[in-house]
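Encoded as structure tokens, the structure appears first; notes follow it.
Part of the complex only, each chain left as placed.
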Amino acid sequence: MIYLDNAATTKVSEEVFEAMKPYFCEQYANPSAIYSFAGKAMKAVEESRKSIADLIGAQSNEIYFTAGGSESDNWAVKSAAECCKAKGKHIITSTIEHHAVLHTCQYLEKQGYEVTYVNVDEHGVIRLDELEAAIRPDTILITVMAANNEIGTIQPLKEIGALAKKGGILFHTDAVQAYGHIPLDVDELGIDMLSASGHKFHGPKGIGFLYVRKGVRIGSFVHGGAQERSRRAGTLNVPGIVGIGAAACRAAASMQERQERETALRDHLIRRVLAEIPFSRLNGHGTDRLPGNANFCFRFIEGESLLILLDQQGICASSGSACTSGSLDPSHVLLAIGLPHEIAHGSLRLTLSEETTMEDIDHTVDVVKKIVERLRSMSPLYEDFIRQNRKKDEEA
Amino acid sequence: MYSEKVMDHFSNPRNVGEIENPSGVGTVGNAKCGDIMRMYLDIDENGVIQEAKFKTFGCGAAVATSSMATELVKGRTVRQALEVTNKAVMEALDGLPPEKVHCSLLAEEAIHAALWDYAEKNHITIDGLEKP
């Protein structure tokens, strides 16, 4: 099997799993308890918190554990809306956010908030001039993702952070795809809140965190016990927390090397596909993109068929985001960068990990090539296109 | 997600291709929704479908339903072909996931569209066939 769907989820690294292991059947204490058995679990929790904070230049006490990226996004956006409503009810976001942010914004619209969805350019980069123009006196939150999950485009966070600061507006970023993959520094970038999820960087599923800058007010999302300084109730998921901490540690240690290696593989992949498969295009930015992300459109074919045939060849890939598979709508991200529907339907996302090899890439390109040919041979759109071209040729 | 029958018809679709000078051809669906089916029929003077071919742009279910639809109409009379409903196609495929049922509707429409074209070309009316 060649697994090229690392943006959907990653394999838990063996080291991370080894770190988690003792916390299931041995160090199983509830860390909030008073006895020394629980103290060991609490120590592990706090060590994890520190590793996580270190990677983005934050303090331990600015990290709140959650059940994943979606909860972090929901919490950040809903809580900012709630806490700042005296100031105003206007939120700014982009058209290419993950559904965890978009659907939360739509929910808030029903609650009487106003949301401006700022457009992106053809590479998926937010239009900073539009963003600046959207800022109003009653704007309370700007939430723009660090890097897009589908097309991998990295956003100009520093510029957004500066605009937010100038306007005295909270800045949240969904860094679920970026954290652990590219360097991020909350102070340098002016980020007030940041969401991340363990399973996107070789940590476990079901654990994530929200960074909240000291001094930024944040309400509870889950009410109950006094865990996480009374901000997020629920018995701490110790193995999960240890796992995400270990994954953060690993990510910090190997960041540069991984980035260079994956970027080289990715660029090789992109070069080969564009050169060898006609009527293909790269979606997202040519260089300001996640090291492991390549996203293509192949005209005249549809994504799901492509994915199933790839699966039959042992290649795991995706089209759009995993959680919207089965939906009939083409990706909102591809539409936002200006692709027509029929082209947006024919997308393929290949996302690499540290384990991906050059052989994997080359084999995948060979297979994709054949499948695209096959699907085109049965595509009425391709038939029409060829006929029209022939007609043009004859007329000329 | 898909039944074995669907996977079989998707992986080894029957009757893919075009028919030169077909008795009838119909194209349904639109690229915006992600599914287009084109069905070619070769119908002899007795009104029996001698050959059926298709081309489809769409998901696994779209390809499989097209393939199954061509199989179901082949060798049938025009009248019998009209009875190949989306239900019949679905049943023949051992079912479809709920969000893919529209593909079987498309297959039914594709048969109707090809038959309509055949009727128009031959200036006949086929009872029970409406303009697609």
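Observations on the model:
For reference, chains read A and B in written order, and residue numbers begin at 1 within each chain.
By definition in this document, a residue touches a chain if its C-beta (ideal position, glycine included) is under 8 Å from a C-beta of that chain, and two chains touch if they have at least 3 such contacts.
These numbers were taken from a predicted model, which means no experiment stands behind them.
The full set of protein chains in the file adds up to the formula A x2, B x2.
The rule we apply is simple: only the chains that are shown with their structure count from here on.
Per-chain Cα centroids separate subunit A from subunit B by 40 Å.
Of all the residues in subunit B, the ones that touch subunit A in their complex are 1, 7, 10-11, 13, 16-18, 27, 31-38, 54-60, 62-63, 97, 99, 102.
Considering their complex, residues 300-302, 304-305, 308-309, 312, 326-328, 330, 340-342, 345, 377-383 of subunit A touch subunit B.
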